[in-house]
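Only one protein chain is missing from this complex, and each of the others stays in its spot.
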Amino acid sequence: MKCPPFSYHRATSVDDAVAALAAAGGEGKILAGGQSLVPVLALRLARPDVIVDVDRVPGLDGLELRDGVLHAGALVRHLALAGQALHPLAAEAARWIGHTAIRSRGTLAGSLAHADPAAELPAVLRACDGAVHVAGPSGTRRIGADDLFVGALQSALEDTEMITGVELPVPDAWGFAEFARRHGDFAVVSVAAARFGDRLRVVVGGVAGVPHLVDAGDLATVDGEISEDRVAILAAAAADDVDPADDLHGSARYRRALTEQMTARALEQLTTTVREPA
Amino acid sequence: MTPTDEHAPASGTPVRRKEDARLLTGRGRFVSDLALPRMRHVAFVRSPVAHGRITGVDTAGALEVEGVSAVFTGEHPAIAPVALRAQSGLPGYVETDQPPLARGKVRFAGEAVAAVVADDRYLAEDGAEAVVVDYEPLTPTVCAWAEPEHPVHEEAPDNVLLSRTFRAGDVDAALDGAAVVVDRELTTNRHGGNPIECRAGVARYEAADRKLTFWSGTQVPWIVRTQLAELLDLPEGNIRVIAPDVGGGFGVKAVLYPEDVALCLMAMAMPGTPLKWVEDRVEHLLAATHARDHRYVLRAGFAADGELLAVKADVWCNTGAYSVYPWTAGIEPLMAGGLLTGPYKLTDYECTVRGVATNTSPSGPYRGVARPSTVFAMEALMDSGARALGLDPIALRRRNLILPADIPYKMPSRLVDDSGAYEACLDKAVATFDLDRWRAEQSRRRTEGGRPIGIGVGVYNELTGLGRAASAGPRMAFRTGHDACTVRINPDGAVTVFSGVTSQGQGLETTMAQVVADALGVDYGDVEVRYGDTDESLWGFGAFSSRQAVISGGAAHLAGEHVRGRALALAAALKEAPVEDLDLRGGEVYMAGQEKPIISLAEVARVAYLQSDRLPEGFEPGLEGTKFYDPIRGAFAAGAQIAALEFDPATGEIGILDWVCVEDAGRIVHPVIVDGQIAGSIAQGIGGAMYEHLVYDEDGNLSTGTLLDYLMPTAGEIPELRIGHVSTPGKNPTGVRGVGEGGTLAPNAVVAGALADALGVEVDDLPVTPARVWELVNP
């Protein structure tokens, strides 16, 4: 389990990183916290020519709240995200990621770019209808959460693009629930729920190639309070809406049942986490 | 030890472990750490297909990779003549060959096909990637109870390598006479040892004197030496096997692997160049031995009062692609048939066991060998019987336990049980656990709501310290009943022990020092123990079957006593005192009735080595002695575990609320080490019962190839275990009974029993995962 050979470029700025990726002509790979990429390399499941290490690019670890949106730099570590109070849903979700030694290195953009369907932060990005800022050879662009995740471990990023920042709108109320096999494991099923005004967004992780945004139709319009009955109906609707596959950790039927349970738990929490007016 | 209890015995006290100082400071000496001049590194090319003919191996590309110095395949002249052939005299056993590197055919995904030698492991892996192997696939067989399309070995067209029926009494008649008959069909999940240090070896061959040194993370260095001598055609004295600190074993390292043999053969082909192979975790999951992939079809008959009348069983054990060397494919099936009835009295028994080859990684010894599965099977019968009879499951067990009055008890498999402490263990476990309190909480939740609670029980016997009459392994070319120990008093009076033990964490360096210190009469701190090196110590079969504390401990005690006798005899002569009045304590010789020592052991030793002019007539210089010990039979160790688990029917989530284990370890040499063995083995048992599962798909690919899918329990999953003891000393010099494996035996039964108790569903297939719980509750 040793990485295949590659050459190494330690980027000093976003421009430098993008230039290095462009020079690699699609055979370059960004390295941030390394908590997903290094195992992939060690298993020789990828063999990039060039590793572009962005870990030390200055100015990408900021956390700033502007107009109800948390603007986070690409290199914000899971540990920092878990420790901030500006976006409580992101903080709660980040606490569920692995262990301290993983959270100390792993980055927000790394998790989003890696696009693991069972990962917490992609589900949060989607629940909050957030977006990423991307720099590439032809300039910058913004990709909304609904467009970022294309399939399991597949994002809409080009090989030569880099996420520089993340927009995470802060919901008026939120809830997060997860079922994992062991302490710190990737979710079997996780649910992130966020309410913005009267709109509810419920996202289920672990049931499809991408974090699944539940289509709850009219049920997604709520007037502040969500009754116990409404929670049950929404949870059942979420379970109906997902289409998971059988795998090692459970059958499709089981994942559907977990979806219902986790949705209910997340929504119950959501009813208790109304944001104080700033 | 505190200064006040000067010269108190070391045994029975939690002295500081001798191995701790180096292991805590990063100064351990593991094979993985070894660096030698001119050393090169090996990576194996492993088969991606489960079953197929090798139609071509092209190594040219690999030889061009920078840093690669050699590539070996199964056809290489250094490798081709050698095969590992696990031998047994059992009737009907089909012997098969296992090549060090696959030859002609691959039989499981992960089998080593070629090996690349390079300057470092990175380059070796680059080389391994560049080896091109062509395969013509054959249909693989993954399941041991399915018809093969293409047999794994030509010699066994039905894949059955071994089959044997254990028979006692008349089972059919007994079943006819039973008040109730229960049937169960069970499978247990394949899993494995996964020590934190994977397998590791360094082999160095010096052509000038034809000497091979093999540093190996093995549990069985002497067996390795004997087998290597035969396979490599070297005199046994020319081979030195060294097992220094070994990062866990659990049985997985009690095997001589094809990779080990390949490494030595390659080293012999490259004299003067030490070759190092450190297995990585992916290789370990793929190709180190697995275990416990079994099926049990069971029928039991009970009398109306709960007496167990008959057990009839059909057992299939998946032995994987090769008969594990040198233990053979019999290791699991024979243990299953021999120990199935466990701690219960039974006269009418019939059990047919089979070892069936499949295209999966070979099965080998893993802590508890087969008994985690058989205890699950037997306790499932007990629980089903209790339900059918409307009896309390614990009362039903009690009704059938082998009691002290029954000892020695001849089990239906003709093994002789010398324990009888089962009820004592069960009683103490039930009391410690506070069964009444948990039953009350259980019914409170039933009426008032809350997650359902279930109580699970497992009672078991651990067969430990097997002597020649009960020796581990099926009619093999060697009998594993004895070990040796040499005790040497150095010229300065300090003691060096050359023990036949090996240690993978069991603290045997400490335990042997305690035993020798007490047998000899010196302080624990003055005893140094050398072990795991075939050039230093005389003999030890190694670590398996919870044997070393009993057998090597016995040898250490006898050798210590012997040397004590010599030292006292010399002291008596020097001091002109009657030897029967002398006593050796804390390294000083005392005369009965005198408070002050009359001579120190150091002075006695100085005379023995350096002042032959003072030696009495006929006294041979030196103070040293070697003794073998063989307990002839074995020591059965009783144990019982009981636990309360809660289940969430909506998610299948399982919570362990309390877990109590009581074992009979006989006389305890080091209480903390003993509890550590028990806790560690329960944790592995819980892992097997709830988390760990090596899953093959139909094509024979391992689906759980990394630790992201192969889940071992962490501190977050293992509960606060409560461990208690009863003590009936074993009939051996130190009175101990083995404790290495017992803990693993019950968790399958406990967890499955608790689930049935909580939710009324019988679980037939392990592991008990949340998904399984949910599926059973929501069929």
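Read from first to last, the chains carry the letters A and B; within each, the first residue is number 1.
To be clear about the criterion, a residue touches a chain if its C-beta (ideal position, glycine included) is under 8 Å from a C-beta of that chain, and two chains touch if they have at least 3 such contacts.
The working rule: contacts and distances are computed from a predicted model.
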item	value
Name under which UniProt lists the unshown chain, selected from "Carbon-monoxide dehydrogenase small subunit", "ABC transporter ATP-binding protein", "Nitrate reductase" or "(2Fe-2S) ferredoxin domain-containing protein"	"Carbon-monoxide dehydrogenase small subunit"
Hidden partner chain, touching residue among B:169, B:248 or B:729	B:248
Residue of B:30, B:135, B:478 or B:539 touching the missing chain in the full complex	B:30
Options B:211, B:281 or B:530, residue touching the unrepresented chain	B:281
Chain A residues touching the omitted chain (full complex)	1-8, 10, 31, 34-35, 38-39, 41-43, 51, 53, 55, 79, 98-102, 104-105, 182-184
Chain not shown, touching residues in chain B	14, 16-17, 19-21, 23-28, 30, 32-33, 35, 120, 122, 193-198, 245-250, 280-281, 504-507, 672-673, 675-676, 678-684, 706-708, 712, 714-718, 720-721, 743
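Going forward, only the chains that are shown with their structure count from here on.
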item	value
Distance between chain centroids, defined by C-alpha means - chain A, chain B (Å)	44
Chain B residues touching chain A - in the complex, by the definition given at the top	121-122, 125-126, 129, 280-282, 650-653, 691, 695, 703-704, 706, 708-709, 711, 713-714, 716-717, 769-771, 774-775, 778
List of chain A residues in touch with chain B within their complex	1-5, 39, 43-44, 179, 181-186, 188, 248-251, 253-254, 257-258, 261
